[in-house]
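Only a single protein chain was left out; the remaining protein chains are all shown in position.
Letters A, B, C and D mark the chains in the order given here, with residues in each chain numbered from 1 onward.
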Amino acid sequence: MNEIPGLFNYWVVVFLMMAGFYVVISQGNLVKKLVGLGLFQASVFILYITMGNLSGGQAPIVTEGVFIYSNPLPHVLILTAIVVGVATTAVGLALIVRIHEAYGSVEEDEIHALDMADDDTRLQEGAEREESSE
Amino acid sequence: MLTAAIIAILVTMALALVRAFLGPTEYDRMLAANSFGTKTVLLIALGGHALSWHSYLDVALLYAMVNFVGTIAVMRFFENRRQDGKEGAGGAS
Amino acid sequence: MTLVLEWTSAIFLLAGSFLCITGGVGLLRMPDFFSRVHAAGVTETLAAPLLLCGLMLQMEWSLDLVKVLMILLFVLATNPTATQAMAKATLIGGQKPLVTESESTKGDSPSNS
Amino acid sequence: MLIAIAAIRMRDLFGVVILFGVYSLLTAVLFMDLDAVDVAFTEAAVGAGVTTVLLLSSLRLTRRWEAPPRHNPFFSLLVVGVTGAALVYATLDAPLLGDPSAPVHKHVAPHYLQEAAGEVGMPNIVTAVLASYRGYDTFGETLVVFTAGLAVLLLLGFSENGKSRIETSAIHDQVALKVVVKLLIPLILLYALYVQFHGDFGAGGGFQAGVIFATGFILYDMVFGVENARAVMAVAWLPRLAALGVLIYGGVGVYSMLSGKPFLDYSALSADPVQGQHLGVLLVELGVGITVFSIVLSIFYALSGRRRQS
Partner (left out) sequence: MSLLDHLPILVVIIPLMSAPLCVLVDRSGAAWGVALAAAWLSFGAAIALALTVATSGTLTYQLGGWPPPWGIEYRIDTLASYVLLIVTAMAALVMLFAKQSVPREIPEQSIARFYACLMLAFAGLAGIVATGDAFNVFVFLEISSLASYALISMGRDRRALNAAFQYLVMGTIGATFILIGIGFLYMMTGTLNMLDLAARLPEVSDTRTVRAGFAFLTVGIGLKLAMFPLHLWLPNAYAYAPSAVTAFLAATATKVAVYVMLRFMLDVFGADFSLGDMPLNLILMALGLVGIIMASLVAVFQDDVKRMFAYSSVAQIGYMLLGIGLASATGVGAAILHIFNHALMKGALFLALGAVAYRIGAVTLGDFAGLGKRMPWTMAAIAIGGLSLIGVPPTAGFVSKWYLVLGTLEQGLWPIAVLILIGSLLALVYVWRLIEAAYFGAVAADAPEVREAPASMLVPIWILVAANIYFGINTDISVGAAMQAATMLMGNGG
């Protein structure tokens, strides 16, 4: 697969990235948003690794008889980034579980509607209180 | 000969993917994913040898493990779904 | 000796590939879940060891060989177990094997949209 | 690519999760091909393993089917389109794949490749850079994991008694499964230890080892039920164990500070700098491994111990 010329690899990455990004901003389901986020991040990882590749290179583990290695720095960065990604996902999932317990739904629209209903009742309460105080 | 085997594995992976897309029940998807994972292990083992990747066997071993754990996790997902059968009407016929 | 090894390896690999594809086709074409499990599970369990044996025959004697052996054992242990567990889980989960004619298994599946 | 599209289209979240796992596997294969062994290793363990398990665990607690979309996707498509265009625009001047004259290969990296073996004394340069040259980033990474664990515990907490989970599962009482798993778990734990200490020479290291170790426990929990698993590893100790891991890492840094070297300068650990580096990396990886193990396991417990509420 190393023969895929030039920029093609980048464009695949761009496509994947956009697919993930689209899911994040267009989907109403919170779980799916997180999956989209994961997709988005994973494609950024591929971008980094792509730029660290060197044709004819070997994995950056010193072995006898090998003189060309791929760039280890992007690998290190991406290791860190993967960890960050999974940490974010875990926190997001915990939030979703709590949201589901609190609202009984994981759809953005429904939650929003519930919030609006909350606001209304709260406003009414406030108005009643003010009336009673006057 | 390795090449032929790799191609065969790739074809099988494609077939499994099609099954994963088509469904129709989640059990089929699970099966397809499991089969896909096993094929990936084989692919890495054979492909890694052919292209002389570094320490590919560690990765393959890890995959074999992850695949198994993943399948069990998926199966555990079914348990609860059956009890509150309202939402997951997917498989129950 | 090398010739023998090469030929054996080739036979193993070819047989493995054949089984592999058979399994894939079976996975795709079989009519219901249980036959698919059968197709995938049985072929896979044989195909993986065959392919790995073929690979082992091509390798030199080193730590890597041991690792392949471990993968082989691992796959051999987990694959049938997973297949069996899957089938059982499905049975418990309410799917019925397709015994005679297909009538209802496809109708009530709202999954893919 | 196809998988990504399918994942977008599918409304069955369960299918989405499975496809996401498959996608991770493919990504990892791609990483292998691009010579990033360590990354592939991590992606496999994390993306395909941990993420899938966690997603499934929380899916169990929430709803499975997604509501049909209601928004007009035009606006999102526009935003995505603009971003994509910017990205393509950016790649036009980017160096080609594998081009040896790209700046990335000219400036900082060659130093690592030439000197790391001598200065840090280990063949796996990724580990050397990770744990020593950019050791502080890795310290940050450990803290990110620690923070995530804390966050999840703050949000969910452990359910106090493990009995809350209903044990009539599809995989409950499967004898064959139990026997095989019982045999496999020691192997998995052994493998985790191998990965932990082999990181200097090949793919692996503290993070991956921690994940694999935790996977062993997760497997046990899933097959044998939560009470048995918690009897092996008491829940209350997990956060403390995680804190201990962070303290090991930080302690190495503080020690080097006290002996007059900069923070995390491992050469302070021994008279011979290279020896010190070796010892430092070993300790640090151990800290990472402990933290990651306990955090992953506690996140899993927190998610799986919770009962579904409607």
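Note that a residue touches a chain if its C-beta (ideal position, glycine included) is under 8 Å from a C-beta of that chain, and two chains touch if they have at least 3 such contacts.
Because the structure is a prediction, the values reported are computed rather than measured.
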Seminar exercise, completed: Displayed chains that the missing one touches are A, D
Problem set entry | Selected from D:Leu78, D:Val108, D:Ala176 or D:Leu190 as touching the chain missing from the view | D:Val108
Exercise. Thinking of the whole complex, not just what is shown, which of D:Tyr23, D:Phe41 or D:Phe146 touches the missing chain?
Worked result: D:Phe146
Exercise. For chain A, which residues touch the unseen chain?
Worked result: 21, 24, 30, 33, 37, 40-41, 44, 47-48, 51, 73-74, 77, 80-81, 84, 87-88, 91-92, 95-96, 98-99, 102-103, 111, 115, 118, 122-123, 126, 129-130, 132-134
Exercise. Residue-wise, where is chain D in contact with the chain that is not depicted?
Worked result: 86-87, 89-95, 102-109, 111-112, 132-137, 140-141, 143-144, 146-148, 150-151, 153-155, 157, 239-240, 242-244, 246-247, 250, 253-254, 257, 260-267
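Note that in this section only the chains that are shown with their structure count from here on.
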Exercise. For this structure, which two chains have more C-beta pairs in contact than any other pair?
Worked result: A-D
Seminar exercise, completed: Whole-angstrom distance, CA centroid of chain C to CA centroid of chain D, is 29
Seminar exercise, completed: Whole-angstrom distance, CA centroid of chain A to CA centroid of chain B, is 23
Exercise. How big is the gap, in whole Å, between where the Cα atoms of chain B centre and where those of chain D centre?
Worked result: 20
Problem set entry | Residue numbers of chain D (touch at least two other chains) | 12, 15, 33, 35, 37, 57, 59, 63, 170-171, 177, 184, 202-203, 310
For this session: Indicate the residues of chain B shared as contacts by at least two other chains.
Result: 21, 23, 26, 29-30, 53-55, 58, 61, 65, 67-68, 72, 75, 78, 81-82, 90
Exercise. Once bound in the complex, which stretches of chain D touch chain A?
Worked result: 1, 4-5, 7-8, 13, 16-17, 20, 23-24, 27, 30-31, 33-39, 42-43, 46-47, 50-51, 54-55, 57-59, 61-63, 66-67, 69-71, 73, 76-77, 79-81, 83-84, 87-88, 91-92, 94-100, 102, 104-105, 108-109, 112-113, 116-117, 123-126, 129-130, 134, 137-138, 140-141, 144-145, 147-149, 151-152, 155-156, 201-203, 207, 299, 302-303, 306, 309-310
Exercise. Which of the residues in chain D end up touching chain C in this complex?
Worked result: 9-12, 15, 170-171, 174, 176-177, 180-181, 183-184, 187
Problem set entry | chain A - residues contacting chain D, complex | 1-2, 4-12, 14-23, 25-29, 31-32, 34-36, 38-39, 42, 45-46, 49-63, 68-80, 82-84, 86-91, 93-98, 100-101, 104-107, 109-110
